[in-house]
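Every protein chain of the complex appears in place save one, which is left out.
In this document, chain identifiers A, B and C correspond to the written order of the chains, with residue numbering beginning at 1 in each.
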Amino acid sequence: MSNTDLTARLRTFARERDWEQFHEPRSLLLALVGEVGELAELFQWRTDEDIRELVAGRESRRPVEDELADINIYLVRLADVLGVDLDGAIEAKLAANEAKYPVERAKGSAAKYTEYDQ
Amino acid sequence: MSNTDLTARLRTFARERDWEQFHEPRSLLLALVGEVGELAELFQWRTDEDIRELVAGRESRRPVEDELADINIYLVRLADVLGVDLDGAIEAKLAANEAKYPVERAKGSAAKYTEYDQ
Amino acid sequence: MSNTDLTARLRTFARERDWEQFHEPRSLLLALVGEVGELAELFQWRTDEDIRELVAGRESRRPVEDELADINIYLVRLADVLGVDLDGAIEAKLAANEAKYPVERAKGSAAKYTEYDQ
Partner (left out) sequence: MSNTDLTARLRTFARERDWEQFHEPRSLLLALVGEVGELAELFQWRTDEDIRELVAGRESRRPVEDELADINIYLVRLADVLGVDLDGAIEAKLAANEAKYPVERAKGSAAKYTEYDQ
């Protein structure tokens, strides 16, 4: 699904229910924080191995899928309410990352990760 | 941009730099938490009015766009690393929300928001 | 309660249950993120007015108290596991804030908040 499509669907969903009044920027950000917190709770006592095992099963990965979806939904709705072109912002960020970490230099060093120099 | 396209681009970006080794589930989740924190810092002392004003200007909204993009990037990368079909998860969630909050009932009451019954 | 006392009590609690093995730094941070997310969920659809009303009632404020306590508990436990002297860190921070925002200058301008210059 494109962000454009999801944006339109969420807009319709809110309008039909007269819920636009509740979708203030700070409210949507806090809702996003809440969903990230729920994902963190799924991961908190697990190692990366445990997490891979959790998402390997069709049933067991459901809660993880739900939280990822919720985060995406609130993110896209927040961007829309703010009038931000999310795709444009992502394109700009990807271009900036390409320029910041050119393949030839990044590959050898991986300094971003091993020197924590961000 | 579709989540499928973004997934592919992020996968290539990581592979070209030999960075896949760093993209463990918990690391990506913490990176996501970090970006959400940065967005929170942009909003923290502002009212919703202030925030709307901030995003009204092409230059002043840049930092907000950057954080929203970063959140989306880490979210899509995390879903990919977990083997989660993000679009499928979103479709399932939208369908569940339609069923949970039918227009005719949700419109009148808005109980989700005013009674905080989630 | 002092942080020293709480640290000691949490240490005993974990040791008695043989739970020290689970209290790795990243696990405790994710648990903290989870609790902050739960507090965000209590606030998300409420205005500051609504929140004040919520915490005005002895019964209705219970969930807020629980989340604040959980955040404090994981924070103090995390600091202990990291070997950080939390009180010392707080004292250092308070001193730094006093130096950074001297009363005579901060009072007039409140630039930290109104110019968002942090």
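Please note the rule applied: a residue touches a chain if its C-beta (ideal position, glycine included) is under 8 Å from a C-beta of that chain, and two chains touch if they have at least 3 such contacts.
Keep in mind that what you see is a predicted model, and the values were worked out from it rather than measured.
Visitor: In the full complex, which residues of chain C touch the absent chain?
Guide: Where chain C meets the chain not shown: residues 1-3, 6, 9, 13, 16-19, 22, 24-26, 29, 32-33, 36, 39-40, 43, 48, 51-52, 55-56, 61, 64-66, 68-73, 75, 78-79, 82-94, 97-98, 101, 103, 106-107, 110, 112-113.
Visitor: Can you name the residues of chain A that touch the chain not displayed here?
Guide: Spelled out for chain A, the touching residues are 26, 29-30, 33, 41-42, 45-46, 112-114, 116, 118.
Visitor: Kindly note down the residues of chain B that lie in touch with the hidden chain.
Guide: Output for chain B: 22, 27, 30-31, 33-38, 40-41, 43-45.
Methods note: only the chains that are shown with their structure count from here on.
Visitor: Please tell me the distance, in whole Å, between the geometric centres of chain A and chain B computed from their C-alpha atoms.
Guide: So the centre of chain A lies 3 Å away from the centre of chain B.
Visitor: Indicate the whole-number Å distance between the mean C-alpha point of chain A and the mean C-alpha point of chain C.
Guide: So the centre of chain A lies 25 Å away from the centre of chain C.
Visitor: Out of chain C, which residues touch more than one other chain, so two or more?
Guide: Each of 30, 33, 41, 45 in chain C touches at least two other chains.
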